[in-house]
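Note that one protein chain is taken out, while the other chains of the complex remain in position.
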Amino acid sequence: MNGIVSGIIPPLLTPLTETGEVDYESLGNLVERLVGAGVDGIFVLGSSGEVAFLTDAVRDQVIAKVLELVDGRCPVYAGVIDTQTNRVIEHIQRAEKLGVQAVVATAPFYAITGPAEIEAHFRALRTATTLPIIAYDIPVCVHSKLAPALLVQLGAEGVLQGVKDSSGDDVSFRRLCMLNKAAGSPMKVLTGHEVVVDGSYLAGGDGCVPGLGNVDPSGYVRMWQAFQSGDLRQMKEEQDRLARLFEIVFTPVGKVGPAAGVGAFKTALELIGVIKTNTMSVPMTPISDSASREAIEKIVREVGLID
Amino acid sequence: MNGIVSGIIPPLLTPLTETGEVDYESLGNLVERLVGAGVDGIFVLGSSGEVAFLTDAVRDQVIAKVLELVDGRCPVYAGVIDTQTNRVIEHIQRAEKLGVQAVVATAPFYAITGPAEIEAHFRALRTATTLPIIAYDIPVCVHSKLAPALLVQLGAEGVLQGVKDSSGDDVSFRRLCMLNKAAGSPMKVLTGHEVVVDGSYLAGGDGCVPGLGNVDPSGYVRMWQAFQSGDLRQMKEEQDRLARLFEIVFTPVGKVGPAAGVGAFKTALELIGVIKTNTMSVPMTPISDSASREAIEKIVREVGLID
Amino acid sequence: MNGIVSGIIPPLLTPLTETGEVDYESLGNLVERLVGAGVDGIFVLGSSGEVAFLTDAVRDQVIAKVLELVDGRCPVYAGVIDTQTNRVIEHIQRAEKLGVQAVVATAPFYAITGPAEIEAHFRALRTATTLPIIAYDIPVCVHSKLAPALLVQLGAEGVLQGVKDSSGDDVSFRRLCMLNKAAGSPMKVLTGHEVVVDGSYLAGGDGCVPGLGNVDPSGYVRMWQAFQSGDLRQMKEEQDRLARLFEIVFTPVGKVGPAAGVGAFKTALELIGVIKTNTMSVPMTPISDSASREAIEKIVREVGLID
Partner (left out) sequence: MNGIVSGIIPPLLTPLTETGEVDYESLGNLVERLVGAGVDGIFVLGSSGEVAFLTDAVRDQVIAKVLELVDGRCPVYAGVIDTQTNRVIEHIQRAEKLGVQAVVATAPFYAITGPAEIEAHFRALRTATTLPIIAYDIPVCVHSKLAPALLVQLGAEGVLQGVKDSSGDDVSFRRLCMLNKAAGSPMKVLTGHEVVVDGSYLAGGDGCVPGLGNVDPSGYVRMWQAFQSGDLRQMKEEQDRLARLFEIVFTPVGKVGPAAGVGAFKTALELIGVIKTNTMSVPMTPISDSASREAIEKIVREVGLID
């Protein structure tokens, strides 16, 4: 079984046309932006990729197109997000056939499940594929938290090869890194939180899956390189700059969830000229009021991404 | 557009074989039990039907088989449960083609959405079908609550034809009934809570979607008839008896969510002889310890469903 | 040990002057309104009485004054709301010395406690007083739910003599009534939810502690009498009327919690002429915008409380 890479693996946005189809030209521009910046991998169909909004047919098309665009320059990992085990297994098998290098799966959701079911879920996924599996810990979406001890147990047994931690619980993240290291580091532990990445590297994290990395992949690559070279002061300074950039997600008026966060990323990329529109999937609407757009533009300019 | 019936519309369980396939013989027995008891409709692929655990192919097979088994003796409504609008629309279109009489849809879930997106979601569903749409208010699964004022607004405009309220918020339920009545009763308002149905009828409810109605459909039919005939004392006594029966869901040791609730319903039906096994969908395990099974059997016997 | 009465026991509001002191003249008017309507008891210093906002000295003054005003015409129960056991015991001992007939205590709050601590808490309260103790189940304030099985166990042992259920969980309420009855009815089980009282009586409830009962005590007394006399139709009709009146709490713009609910009750009583101002405790502000006040007045007029 292949391992999971360390470093920067942005969750790729899914650019849309104004009528809501995937905008493949913009997708190509975005992939080039990331690969050109030197990212270590690309995570397609994550929460930032609006995976929950896409039909199965569109999901497959996006995976296939990204694999074609990347063309082996870095590994491509695919989100296989669905409510419960058998539905997730179908996504895994389609993604495997399409040729991804790993899959990323959450705990079951919609129906309430306890720790025993969560464990059984990941064990069942393991039997369905030979691909590496990254557990995606995202309580804000699935409403349960993956316990560090369970994750490390599953890592030690070869069920899981990585964790993407978007739990927002940095105490748990450090415990996860510590327990994983004590178990011989069977998993790569990646943080999903864009503005506390420097702290997560100190805590033992192996890399980052930053949604904001669509907007500024080079910043995240530089921060990782600074950490790797032991220049912790430089690492912190890159993080401070990216934290200023992240303020774009707090500017949209009257929007919540991905309509604010992903919406701000798309708006920034439209302003930078990478994608054509900031259209969001139904039922979300794009950031269109001029106050929000100007606030985003001002921040993007301040950190030097547009002149 | 057809309306939604009043009365008893149980959410049909999905019996499984020991290896996890749909057990169509048991499904036939169960449908006959409900239709024979005089239910007013059948709701297939609800939370009690383990919808979140079933692949699209299995969902379609269940709908088709239930329509064939019911054969027009009562309307069949289908759950179209998925994360976001475009995925729900696909389920609606498949269910419509299969021939159901109405669809039942929740608010969007997984990705956070606000009130504006919830409203846009239901409006988008409306444009995709001519079938009646029942809004399914189930915060424990989707983690948002449907506001009575929004529901009644959508009802008055013809977007929604019914509400299945499984919110557990009876104050909100009475407000919904009151506002719906003041708007000319554009929707049927149905409760999903098995043990406070008598109170929901007093509050103005038009019927009930009781998971426990799989186990004792006749009890729910009698309770509804007592209410219709004005015999409120009899209504209350039927409810008290059904509340004693509902205690089966609190007996399973170490199980939560549907593994406890649906698991207890299936175990009771197995003991009564309606279905062959109490198998649950992966990653859930059936109730197999003898203490839990005996506790369920004792209760089922006490209320007179087995000798 | 004295028992707890059945029937209507409104949680008395605490009228304030414009500068925030207790308005004893208005308090006297309000007590006369309740006693004159034939309530079965008065619950002072509940959530509706703004207990969390009052200093110990003011709490004592309110208890003493209400006891003097009621003058034995009905029992007076006092809230002894505080974070943890030893602080609650101090309130109990002061209330006992002042002469109340029972105390009403929540689970511990602020610091997280589990089921074992909740049980130990109520057992410790029992050792500190000979007064009846009513457990106050109000998760929205204390963020834990009292389990029916624990409550009935404590009732059977003489630790508790009653439960005021403001949990909003009517399934749990019916289970509590059922288990309490099966144990020989050691406790009086009272609901705190104003608009589903008819259903709670069907479920086995022994009475009601309605905040709205400050505004219309006669309505709640009539509903209880209708239930007692077996006229369930009349019971439901009184409840429907009171549910319309309860809409006043949804009218205030931009207010949450007691600032909306108790604020609306106070505004209604000011409009009816029972209390002088609708002032709320710091940091809450009263309902002062004319749109909200007019909406409240319209509803109060429609149900016949003003001409």
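By written order: A, B and C. Residues from 1 in each chain.
Keep in mind that, in the parts below, contacts are C-beta pairs under 8 Å (C-beta built on N, C-alpha and C of every residue); 3 or more make two chains touch, one makes a residue touch a chain.
Computed from a predicted model, the values in this text were never measured in an experiment.
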Worksheet, complete the sentence: Answer for the absent chain's shown contacts is A, C
Worksheet, complete the sentence: By the document's definition of touch, the residue of A:A64, A:A183, A:L232 or A:A291 touching the omitted chain is A:L232
Fill in: Residue touching the undisplayed chain, where the options are C:T19, C:T55 or C:T130
C:T55
Worksheet, complete the sentence: Missing-chain contact, candidates A:V22, A:A120, A:L202 or A:I272, resolves to A:L202
Discussion item. Given that one chain is not shown, which residue among C:G158, C:G230 or C:G257 touches it?
Written reply: C:G257
Fill in: For subunit C, the residues touching the chain missing from this view
47, 50, 52-56, 58, 81-87, 90, 108-114, 116-121, 124, 140-143, 254-259, 281-285
Worksheet, complete the sentence: Logged for subunit A, residues touching the omitted partner chain are 168-171, 173-175, 178, 193-196, 198-200, 202-204, 230, 232-233, 236, 239-240, 243-244, 247, 250
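What we mean here is this: only the chains that are shown with their structure count from here on.
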Worksheet entry | Target subunit C, source subunit B, minimum contact steps | 1
Worksheet entry | subunit A onto subunit C, rotation angle from CA fit, given as a multiple of 5 degrees | 180
Worksheet item: Using the mean of all protein Cα atoms as the middle point, what chain has its own Cα mean nearest that point?
Response: B
Worksheet item: Taking shared residue numbers divided by all residue numbers at the interface, is the value for subunit A and subunit B over half (same) or under half (different)?
Response: same
Item to complete: Indicate the whole-number Å distance between the mean C-alpha point of subunit A and the mean C-alpha point of subunit B.
Response: 36
Worksheet item: Whole-Å distance, subunit A centre to subunit C centre, using C-alpha means?
Response: 49
Discussion item. Residues touching two or more other chains, restricted to subunit C: which are they?
Written reply: none
